[in-house]
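Got a structure here, written out as structure tokens. Questions coming.
Missing here: one protein chain of the complex. Every other protein chain is in place.
Labels A, B, C, D, E and F are assigned to the chains in the order they are written; within every chain, residues are numbered from 1.
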Amino acid sequence: MSDQQLSLFELQRQVKGSLDDTFSMPVWVKAEISEMTVNRSGHCYLDLVETEPGTDNVIARCRATIWSYTFRMLKPYFETTTGQVFTEGLKVLLHAKVEYHEVYGFSLNIRDIDPVYTLGDMARQRREIIRRLEEDGVFEMNKELELPLVPQRIAIISSPTAAGLQDFLDQLHNNPHKFVFYTKLFPAVMQGNEAPGSITKALEQIFEYEDLFDSVAIIRGGGAQIDLACFDNYELAFNVAQFPLPVITGIGHDKDDTVIDMVAHTRMKTPTAVAEFLISGALRFSEELKELEKHFTELVNDQLEENKNRLNDAADQLNHLVNQMIVSQQNRLNIARIQLANRSAAFLKNQITELKQLSTETRNRTVRYVTIQNHQLEQSGNKLNFAFRKQVFKNKSLLQQFQNLIKFRSIETIKTEKKNLNLIQEKLRLIDPQNILKRGYSLTMLNGKILKSVQLVKEGDLIETRLSDGTVESMVEHKKLSDQ
Amino acid sequence: MATKKVTYKEAITEIEEILEKIENEELDVDELAEQVNRVSALITICKDKLHKTEAEVEKILKDMNQ
Amino acid sequence: MATKKVTYKEAITEIEEILEKIENEELDVDELAEQVNRVSALITICKDKLHKTEAEVEKILKDMNQ
Amino acid sequence: MATKKVTYKEAITEIEEILEKIENEELDVDELAEQVNRVSALITICKDKLHKTEAEVEKILKDMNQ
Amino acid sequence: MATKKVTYKEAITEIEEILEKIENEELDVDELAEQVNRVSALITICKDKLHKTEAEVEKILKDMNQ
Amino acid sequence: MATKKVTYKEAITEIEEILEKIENEELDVDELAEQVNRVSALITICKDKLHKTEAEVEKILKDMNQ
Partner (left out) sequence: MATKKVTYKEAITEIEEILEKIENEELDVDELAEQVNRVSALITICKDKLHKTEAEVEKILKDMNQ
């Protein structure tokens, strides 16, 4: 614990001394300009802050100065480089010398500004806005509106004092085609931080008379090109995108589009371009109408022509077909005539052929007939010959047979008779009693008769026995019957 | 034995009649001998006729075949 | 052969009948010559008719072509 | 050949019928000349009709084109 | 053999009748020669008729073809 | 043997009768020779007739075929 007591001045001097030691050279500091004033002598006084990312809580703050001679160089350089007014709300990268004053305390003396950092930051911001609008689903909304065929009722948002406005109005009202445009100005601040709010308010007014207008033209003529940051505003873009009428922008710059340009229905570079766009739209429509009329006339004429042609064709066709039919019929008749000649000739020829055939046939059949008859006669002759020969042969055979028969039978008869006679002769020989006696048999006779039974004789009868060579006479002594 | 005018047929008929008589024993032995004689004579006549006929026929047939 | 009034068709029919008779030998030989003569006459008639018709037809066709 | 009242169509039909008969030899030779004459007459009728129609049509078409 | 007035047909019929008789042996040998002669004569007659007819027909056909 | 007027048929009939008689032994031996002779004569007659007929017919047929 140092009990050394320092005067305030001494303390401040020691602080100053240590700061000077520590920050003997300028350092690059990132900060946001929260306030800025430029005094009469051209010095610029700034209030710098740093906020907590994602919130608006200030976590650091300090004063800063840019001396007039520096400021006079830095400001235009910054603004031409970034296209952005050097003003409050910008995030900047400053090359600053840390200063400490015994009376005024801590401050930064800005020697240089790096515009590239701010540019990057602006671009980042713009990307952020676009992302949010896309996330909200409104980015394309205005583009999806249909621009009327001829937008003739225009609500203009512009600064009433802007030089471009009058040019725009003149151009629109004095167009060479004599199209009539109805315009109504809704004044608004067209630059600086107030611009978004002011334009939004103007839009709100237009919204109340929505039905009276075909479209909204946001125009800004002639102003410095560095005042455009105000158009990269989320709220304004959100309103423009959702606006129920098509919005045409003519903010008047050549560089990157602002977010408003992006969300607008149609983006033109300048008010003049907007006026031309509107006039050309009307012109196009007028030309389309003319074209339509021409087309209609052509169609009607075409149809009339077509019908005329059709009738002429029909007449031609009639002529042609009738001629064709007549020719065809003539041909038919000619063919019939030729056929008549040919067929008659063929008919007659056939008949002649037939007659010839008949005469040939007559000859053939007659010849055949005669041949057959001849043949039959020939056959009859042959038959006669054959039958006759057969007959003769048969008769010859018969006679031969008779001859054989008579021979055979006469000889046979004689033979038979001979046999017969011999048989009789033999029989006779057996019968001849003389022959019987010769074999030893004898005949016994009684009273001159042959004795054939014992019973016919009595004992004592005189019997005669005849033998072959004489007779014996004897008396019966005894007789006996044989047993049978 | 005289009657030579008898035909062959008559002769045969007579022979057969006599033979029948003999067989029926209607003949006396004396007649028998006589009849046997008669038959024998008749047979001779017949044989003669036969021979003659035979010769004649043979001749005719021979002539016919020529 | 007198009947010249016969039509062509009748003539042809008669010819064919006669030819058929000849073929079927229904004709006596004695009639044959006569019938053949008839056929011949009929054929001649037919030929005459044909020639006449031919000439007539030719004339008609000629007239028509003029 | 008197019937001039036939229509063109009837005439053509008759012509074709007769032509077919001739071709198929359904006609008697005796009829041929007559039928050929008939066809000839019909063809002439048809041609007359055609010429008349042709002239008539030509006139109509000429009148129409004027 | 005199009757030359017989027709061809009659001749043929007679020929056939006689032939049949010969075949059936209804004819006596005594008649045979006569009948054969008859047939022969008839055949000759028929042949003559045929030749005459043939010549006649040939002439007719020849005349016709000219 | 005189009757040469007998026809061929009669001759044949007579031959057959005689043959039958012989077969049936209706003939007397006395007649046999005579009958055989008769048959022989008849056969000869028939043969003669046949030969004559044959010659005659042969001539006719020969003539006919010429």
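Everything below uses one rule, namely that contacts are C-beta pairs under 8 Å (C-beta built on N, C-alpha and C of every residue); 3 or more make two chains touch, one makes a residue touch a chain.
Treat the numbers as computed from the prediction; the structure is a model and nothing was measured.
S.K.: Which residue from A:V58, A:V180 or A:V300 sits in contact with the chain not drawn here?
M.R.: The one listed residue touching the chain not shown is A:V300.
S.K.: Given that one chain is not shown, which residue among A:H101, A:K308, A:K419 or A:K479 touches it?
M.R.: A:K308
S.K.: From the listed residues A:L321, A:I335 or A:I372, report the one that touches the chain absent from this view.
M.R.: For the chain that is not drawn, the touching residue is A:L321.
S.K.: Take the complete complex as the reference. Which residues in subunit D touch the chain that isn't displayed?
M.R.: Residues 7-9, 46, 49-50, 52-53, 56-57, 60-61, 63-64 of subunit D touch the chain absent from view.
S.K.: Can you name the residues of subunit A that touch the chain not displayed here?
M.R.: Spelled out for subunit A, the touching residues are 293, 297, 300-301, 304, 307-308, 310-311, 314-315, 317-318, 321-322, 324-325, 328-329.
As a convention for this text, only the chains that are shown with their structure count from here on.
S.K.: If I list every residue number at the interface of subunit E and subunit F, are over half of them used by both copies, so same, or under half, so different?
M.R.: Different: fewer than half of the residue numbers at the subunit E-subunit F interface appear in both copies.
S.K.: Nearest 5 degrees is plenty: how much rotation brings the CA atoms of subunit C onto those of subunit D?
M.R.: 25
S.K.: Would you mind checking which chain's C-alpha centre is most distant from the centre of subunit D?
M.R.: The chain lying farthest from subunit D is B.
S.K.: Does C-E or A-B have more contacting C-beta pairs?
M.R.: Counting C-beta pairs in contact for C-E and A-B gives the edge to A-B.
S.K.: Using Cα averages as centroids, what's the distance between subunit B and subunit D in whole Å?
M.R.: 127
S.K.: Could you grab the centroid distance between subunit A and subunit D? Build each centroid from C-alpha atoms only and quote it in angstrom.
M.R.: 57
S.K.: Do you know which subunit F residues sit against two or more other chains?
M.R.: Answer for subunit F, listing residues that touch two or more other chains: 29, 32, 36, 40, 43, 46, 50, 53, 57, 61, 64.
S.K.: Of all the residues in subunit A, which ones touch at least 2 other chains?
M.R.: 337, 340, 344, 348, 351, 359, 362, 366, 370, 373, 381, 384, 388, 392, 395, 403, 406, 410, 414, 417 - these are the residues of subunit A that touch more than one other chain.
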